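Every protein chain but one is kept in place in this view of the complex.
Lettered A, B and C in written order, each chain numbered from 1.
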Amino acid sequence: MTSVTIRIQESDFDIAREIALLAEGRTDIGAVVSFSGICRGSDGDGVSALTLEHYPDMAEAEIRRHVDEAIARWPLNGVTVVHRVGRLTPGQNIVLVLTASAHRQAAFQAAEFLMDYLKTSAPFWKQEENASGSNWVEAQAQDDAAAARWTKS
Amino acid sequence: MTSVTIRIQESDFDIAREIALLAEGRTDIGAVVSFSGICRGSDGDGVSALTLEHYPDMAEAEIRRHVDEAIARWPLNGVTVVHRVGRLTPGQNIVLVLTASAHRQAAFQAAEFLMDYLKTSAPFWKQEENASGSNWVEAQAQDDAAAARWTKS
Amino acid sequence: MKLKYFAWVRERVGKAEETIEPPASVRTIEDLIAWLTQRGEAYAYAFEKPKVIRAAIDHAHVKPDTVIAGAREIAFFPPMTGG
Partner (left out) sequence: MKLKYFAWVRERVGKAEETIEPPASVRTIEDLIAWLTQRGEAYAYAFEKPKVIRAAIDHAHVKPDTVIAGAREIAFFPPMTGG
């Protein structure tokens, strides 16, 4: 049984609590990988905040599709995805992906897979505020390339 | 500057606290990957506990060598490795690797690299207790293969 | 059908959602973009580079040649930048 938690929220998350929820009462988990994406402040002219917009009705369904694909590909005990929305300042958490498995490679691979797809497929958009105003963050070709490497050939 | 923390201890670790220590006061970190290795209890005839022995004078130096190699290979803001020793029961933490970087791929790759080398090079040995007594865990060929893939060709 | 716009597509169109009744000749996402473009300057600006625009029908990503018949909700947005 793979326990799945997907949440989109304005509030912060607590990694230790999310891991505890995932692992509670189980002794079949040998490896937990967590990825936290954090708002950076040191790029170029200095980002003072990020505002994350999303498509509420679609976001959870889209994340769920990729979680289901990860579960089909790797032997996972549990997956947790928490994505924050709203205004975030440098140093604050943006996203959390947790994967639990009996084996470390499965946990690592599934977490990387999910992050690559969240970047390119989940309907979230970042707007940056800096000294000169605000602008929408442009999608990066390297993120498309990262997602493409998981496509079965 | 890459902040490095390496600890070998009997007591448990708190992932949230270790991440907070790593990230404190910095806004150049965009990605934190954590790996926790956990004592499993559901293998075969049921492991009731693990006892971890180590070579104290060598263990920290050996981990440090691999952390330094990770820092040379990937742009990292920080690395934390905590390895527990002593008797551990199913569900308890064994090892923590944390990597922080501006970019997610560097954080993922460095964490995987460090885990592969901890498994095959760090002087720790696991003894399993089960219903029929105790035995030393055998090294696995797949762990050697995992470590070998990082060797520059 | 209901249309939704996100991020800079929303800002350029000037609204987050609206309900439309396109003519029967509008069969695909591409057709719908072309039809919207000639509805006014705001739409023309939002869809000036149609290849950049992503679309979803009923909460699933679709391609420009996807047929829109039966769609309840169609969304247009720029490439995603979450995660």
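In the analysis below, a residue touches a chain if its C-beta (ideal position, glycine included) is under 8 Å from a C-beta of that chain, and two chains touch if they have at least 3 such contacts.
Treat the numbers as computed from the prediction; the structure is a model and nothing was measured.
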item	value
Chains in view touching the one left out	B
Which of B:Arg26, B:Arg40 or B:His83 contacts the chain that the document leaves out	B:His83
Interface with the unshown chain - residue positions in chain B	37, 52-55, 57-58, 61-62, 83, 94-95, 115, 118-127, 136-139, 143
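The rule we apply is simple: only the chains that are shown with their structure count from here on.
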item	value
Both-way neighbours, i.e. chains that touch chain C and touch chain A	none
Whole-Å gap separating chain A and chain C, where each centre is the average of the chain's CA atoms	26
Between chain B and chain A, distance of the C-alpha-averaged centres to the nearest whole Å	22
Centroid spacing, where centroids are CA-atom means, of chain B and chain C in whole angstrom	48
Two or more partner chains touched - positions in chain C	none
Residue numbers of chain B (touch at least two other chains)	none
